[in-house]
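Reviewing the structure listed below.
A single protein chain has been omitted from the complex, and every remaining protein chain is retained in its original position.
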Amino acid sequence: MRMAKSVVIIITKVPYGHESVYGGLYTAIACSDRNLLAIVILLDDGVYSAMKGQASENLSYPCIEDLFYTLAPNVKVYVHEQSMVERGIERDRLIEIVEVIEDKRLLALLREHGDAIIKY
Amino acid sequence: MEIDIYKLMTETKQKKIETSSLLVTRFEIKETMPCFTTHGYIRFVAQADSQLDKVIEIIFLKSPPGIVTYAQQENAVTLRILNRLITIFSSGKIGVTNTKDLNEAHEILDKVKDIINEAYADYLKFGKPKPEDIEAVRKMSWIEIYKCLPQTNCQKCGYQTCSALAMTVLQGGAKLAQCTPLKDLKYHANLARLRKTLGPFLEKTLGLGS
Partner (left out) sequence: MKTLTIYLLEGPYTYQDADIALQISEKALQKGYTVNLFLYLDGVHVPKTGQKAAKFPNVEDRLVKLIGLGLNVKACVRCAAARGYVEGERREETRVFPSRQYVEGAYITSIYDFPDWMKRSDKVIVFGE
């Protein structure tokens, strides 16, 4: 019987427009605190979540950019390169703590850590 | 013998640092999330009023290797001190886990401020660390320290074996000065080798003494 020891959390939504970005980060923290190795992959529109300079005060909504720093050091965050290219986002527009990955690395991460894969 | 790692890292025999050479004067707490390690506790992220890229490597070099990790790619350093994880990012963000409430968060940030400003004082004094110094500390294990000790298991340090002292020192739980035989002329070469292995920052942090 194979039991989950790791989980990949894939976020494909825009922050603020959808609760699931906040929900996904919240779940990532819960999994990591319960000793599941958790990683977060930002894919498709999810790559917007890691952009610098988010000013969410006017929305009365938690700042997603700042929340990524609460994931450190145990939960690593990866950003899908092709999704960035499609949206015209350069590396220097993202927060410094995320790692940009291409498709091969994405697949490798899913294979290595994807005992459970949750896509938001 | 319990050693306060925070005190170890912020002890300075020099006069009080002048205000003009402080890197960080205040923090702003930006967000909190639950920290499920302790029920009801929080984790939080704060923003310093300066960039911290200059001090990340120095904080790494100054910390007992057993309680610090350095993420070179992100240029961030994580300390396992004060019963929680404190991550210091080059952008000036600080991530802290396992905190009771916002009051405690502010107390912790005061301590983090001291660590950062002490490291900045060292930066002003010594400049940017060399890559080889960082590599040497990255590879530091208790065995490297053990190889420089007398290896006689004399127990004068309060531990059963030299290896036990080496391991405990690395975790920040003992000081190298506890090995009194190292001061003997007989072990002059050992002491010199130890100083070289540790480098100026770790020498001070691991309590080698002058």
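We just call them A and B in the order they show up, numbering each chain from 1.
FYI, a contact is a pair of C-beta atoms (placed from the backbone, for glycine too) under 8 Å apart; a residue touches a chain by one contact, two chains touch by 3 or more.
Source: prediction; values computed, not measured.
K.L.:
Given the contact definition stated above, which residue among A:59, A:85 or A:117 touches the chain not shown here?
P.N.:
Of the listed residues, the one touching the omitted chain is A:117.
K.L.:
Which parts of subunit A face the unshown chain closely enough to count as touching?
P.N.:
Counting only subunit A, the missing chain is touched by 1-5, 7, 19-20, 23, 26-27, 30-31, 33-36, 116-120.
FYI, only the chains that are shown with their structure count from here on.
K.L.:
Report the inter-centroid distance (CA atoms only) between subunit A and subunit B in whole Å.
P.N.:
Result: the chain centres lie 30 Å from each other.
K.L.:
Across the complex, what residues on subunit B touch subunit A?
P.N.:
Touch residues, subunit B against subunit A: 30-37, 43-45, 47, 69, 71, 73-76, 78, 85, 87, 89-91, 93-95.
K.L.:
Would you tell me which residues of subunit A are touching subunit B in their complex?
P.N.:
Contacts found on subunit A: 25-26, 29-30, 33-34, 62-63, 66-67, 69-74, 95-97, 99.
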